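Omission of a single protein chain aside, the complex is shown with its protein chains in their original locations.
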Amino acid sequence: MVDDLSRSAAAERARTRTFLNAQCSVVYSADIYCMSRIRSRIEASFNAQGLMSTLGAQLVHVEDGEVHISLPYDTRLSQQHGYAHAGAITSVVDSACGYAALTKAPEDHEVVTVEFKVNFVRPAVGERFLAIGKVRTSGRLVAVCTGEVRAETSNQSTVVALMQATMMHVRRDA
Amino acid sequence: MVDDLSRSAAAERARTRTFLNAQCSVVYSADIYCMSRIRSRIEASFNAQGLMSTLGAQLVHVEDGEVHISLPYDTRLSQQHGYAHAGAITSVVDSACGYAALTKAPEDHEVVTVEFKVNFVRPAVGERFLAIGKVRTSGRLVAVCTGEVRAETSNQSTVVALMQATMMHVRRDA
Amino acid sequence: MVDDLSRSAAAERARTRTFLNAQCSVVYSADIYCMSRIRSRIEASFNAQGLMSTLGAQLVHVEDGEVHISLPYDTRLSQQHGYAHAGAITSVVDSACGYAALTKAPEDHEVVTVEFKVNFVRPAVGERFLAIGKVRTSGRLVAVCTGEVRAETSNQSTVVALMQATMMHVRRDA
Partner (left out) sequence: MVDDLSRSAAAERARTRTFLNAQCSVVYSADIYCMSRIRSRIEASFNAQGLMSTLGAQLVHVEDGEVHISLPYDTRLSQQHGYAHAGAITSVVDSACGYAALTKAPEDHEVVTVEFKVNFVRPAVGERFLAIGKVRTSGRLVAVCTGEVRAETSNQSTVVALMQATMMHVRRDA
C-alpha cells in the first residue's frame, strides 16, 4: 500500500524539495496537472498552517492523489495518559487528506474539509506518527479520501487511526 | 440548549473552582456520582493533557452529562487562510465529549474515544471557540455524545462544527 | 424536542393531507417557500421511492426543517435476531433527513445524500419506528441534518439510532 515507509523523513524531505525546485514546463492536458507546481503550492499552504508548526508536523511526501505528514511524538501533544491526543492525530491526517484532494482539484480551486470520521483503533504510542491521506474518488465538486495514521518506532509501524473524509473543491478568490 | 453562554469564561472558572474545592460527603446510590468528585477528577485529567495546554484550551464548565471547553483564537492554531484549523476545533470538542461521557461512567472506569465524526459547517472565525460536549445515551460499555463548537465574538455565537462521537468505558488499572 | 410524538400516525397523516391540498397563494420573499407546495413536492417524491413502499414506511409529518417517517415493524425488516435491521432503520432516517433538507433548499434544487453516520444505541425493538430528520445548518450548497429513530410501543418511545448527515443541493434538470 505504502511502499516508502522505511525511508527516513529526512530523505523524504530532500526528495520532495528536489521536486519542488523543478520547473514545470509541460502540461499534457487540461485534466493533468504539473505535479511540481502542485507540490510547491501544497508546501506553501502547509507552511502557512500555524497549527502544523505548533504541533511540530512535517510535510514529507506529495504525489498525485496521496500525501504524507510526519508528527514526532512530544509530551506537548499528549492526552491524560501520555499517549498522543486524538485531536493531534486527527489534525495531521485531516491535512494529509486535504492536500491529497488538492492534487486532484482544478488549478483555480481550494479544498475545504466538509466532514470526516476517524476510528482510533489502538493507543497512539510511538516515537513519531505518519499520516497518509489518499484520494478514493474525486468529482467536480467533492472528493472522498481515506487516511490512516501509523505509530512508528525504529523497527515497527502500526495503524492507530483510520479516517474517511469528504472534501469540497471551492473556487479561489481572485 | 445552552443557557450559560453569556457568562464570562472567568466567572465560569471561578464557579467551577468552588465546586471542585467542595468536599463530597454523600453518595446517594451506587449509580449516582458525587459531582464534585467528578469535577476534580476531570480537572486533574484535563490538566494532564499536554495538547490542551499547547492549544491554550481551558475547561470552563462541568455538569452531569455536559462539559464545556473554551479555546481562544491564536494564529498558532490556524490553517492556511488564518481560520482555526479543523484539527484544533476537533481536539477541544473531542475532549469535551469525552469528559461529558466520564460524568456518566462508573467510578472505576476511564473513557476512551472509539471514533467520532465532525461536520465543519462554517469557517472557524472568532475571538474564541466554545466546545460543548453532551451525552446522548450512556450504557454499560458505550456512550454516544454529540458536540458542537461555537465561534464567539463580543456579541455573537455561531455554530461552526457538529460532532457525533462514540466513547467506551474501560476499567482503570489498579 | 419533538412535541407531537403522542399524536397518532393517522391523525398526523390527516393533518398533512389537509396542508397538502391547500393552495399556495402567497410567497413572502425569494427565500421563503410556500410550505404547502413543498409538502406536495415531498409527498410526490416519497411516493416515488420504491424502497419506502417495499419497507412499508409512511410519510407522517412535514414542517419547515423537520420531517417524520413512520415504519411499522415487520419480520420482513429483521436482522438475524428478529430486531429491525440497521439498514431498515437507516433507510427511513436517511429519507427523513433528506426531505428535511429539501424544505430549506432553493425551489429549483434537489437534495442528494453526500454521506451519513449512524450510531445504533439500543436494539431496534418496537411495534413501529419513528424517524425524525432535522436541519441543523443549511447553506447554499450543503445542509447538515441530525436524525433520530425512536422505537415506539403503546406507552413508550425510546431512541434507538442517531444520525448526522451531509446533504447537497443539486440543480434539477429542466
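We call the chains A, B and C, going by the order they appear; numbering starts again at 1 in every chain.
Criterion: a residue touches a chain if its C-beta (ideal position, glycine included) is under 8 Å from a C-beta of that chain, and two chains touch if they have at least 3 such contacts.
All values reported here derive from a predicted model rather than from experimental measurement.
When you scan C:Lys117, C:Lys134 or C:Arg150 for touch with the missing chain, the hit is C:Lys117.
Among C:Ser40, C:Gln58, C:Ser95 or C:Thr146, only C:Ser95 touches the chain that is left out of the view.
Checked against the full complex, the candidates A:Cys34, A:Ala48 or A:Leu162 give a single residue touching the omitted chain, namely A:Leu162. Although one chain is not shown, part of subunit A still touches it, namely residues 117, 119, 121-122, 136-137, 139, 142, 144, 146, 159, 162, 164, 166. Think of the hidden chain as still there; on subunit B it touches residues 114-115, 117, 141-142, 144, 166, 168. Think of the hidden chain as still there; on subunit C it touches residues 45-46, 48-55, 74-81, 85-88, 90-92, 94-95, 112-120.
What we mean here is this: only the chains that are shown with their structure count from here on.
One finds 27 Å separating the Cα centroids of subunit A and subunit B.
Look at where the CA atoms of subunit A average out and do the same for subunit C: the two points lie 37 Å apart. Within subunit C, the positions touching two or more other chains are listed as 117, 142, 144, 166.
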